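Shown here: the complex without one of its protein chains, the others still in place.
Now for chain A:
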Amino acid sequence: MILTAVAAAESNPLLPHPAEMAIGGFAFLLVLFFVGKLLVPRIQKTLEERTAAIEGGIQKAQDAQAEAQAMLAQYKEQLAEARHEASRLREEAREQGAQIKAELREEAQAEARRLIEAAHAQIEADRQQAFAQLRAEIGRLSTDLAGRIVGESLEDEARQRRTVDRFLEELESSSAAVR
């Protein structure tokens, strides 16, 4: 044993033994086949799938975010539109209210004017009628009175007075009847 050890120690450590190379090569080829050929492609595939999955997830998240942004913008727009619409409606209602008020007032005034005018006309008509009636009555009464005065031919003062009184009495009673 000592002899072989010494003999081996004298051999050049830089010169490879064929047996070692054969074993080393065999061992490495085993590793290369099982690890390199069978197992590494599996992990490569998995890593690629993971990358794809993560990228897909990121893409999905980005899409969702974009969608949410779009929806938010849409809601904001709708809200602004609704506000605008509401203020427009309010304005319109106010205008309409003012208009209605003005119309009503005008109508009321017109009605009042019309009523007043009608009343005036009625009064005027009544007055005209009263005048006409009165004038006719006065004329008739005057001629009547004048005839009586002339007919009595002024016999005496007492008679005259009676006549006048009677006339006045008649007049009173007739005007009472008219009233």
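Operating definition for what follows: contacts are C-beta pairs under 8 Å (C-beta built on N, C-alpha and C of every residue); 3 or more make two chains touch, one makes a residue touch a chain; residues count from 1.
Just so we're on the same page, contacts and distances are computed from a predicted model.
Trainee: Missing chain's UniProt protein name, "N-terminal of MaoC-like dehydratase domain-containing protein", "Amino acid ABC transporter permease", "ATP synthase subunit a" or "Menaquinol:cytochrome c reductase cytochrome b subunit"?
Mentor: Going by its UniProt entry, the chain not pictured is "ATP synthase subunit a".
Trainee: For the chain left out of this view, which of A:H17, A:K60 or A:R140 touches it?
Mentor: From the options A:H17, A:K60 or A:R140, the contact with the absent chain belongs to A:H17.
Trainee: Taking the full complex into account, find the residue in A:R50, A:R88 or A:R159 that is in contact with the omitted chain.
Mentor: Final answer for the missing-chain contact: A:R50.
Trainee: Among A:F34, A:Y75 or A:F131, exactly one should touch the missing chain; which is it?
Mentor: Considering the complete complex, A:F34 is the one touching the chain left out.
Trainee: To test your reading of the contact rule: which positions on chain A touch the chain that is missing from view?
Mentor: On the side of chain A, residues 1-2, 4-6, 8-9, 11, 13-25, 27-28, 30-32, 34-37, 39-47, 49-50, 53 touch the unshown chain.
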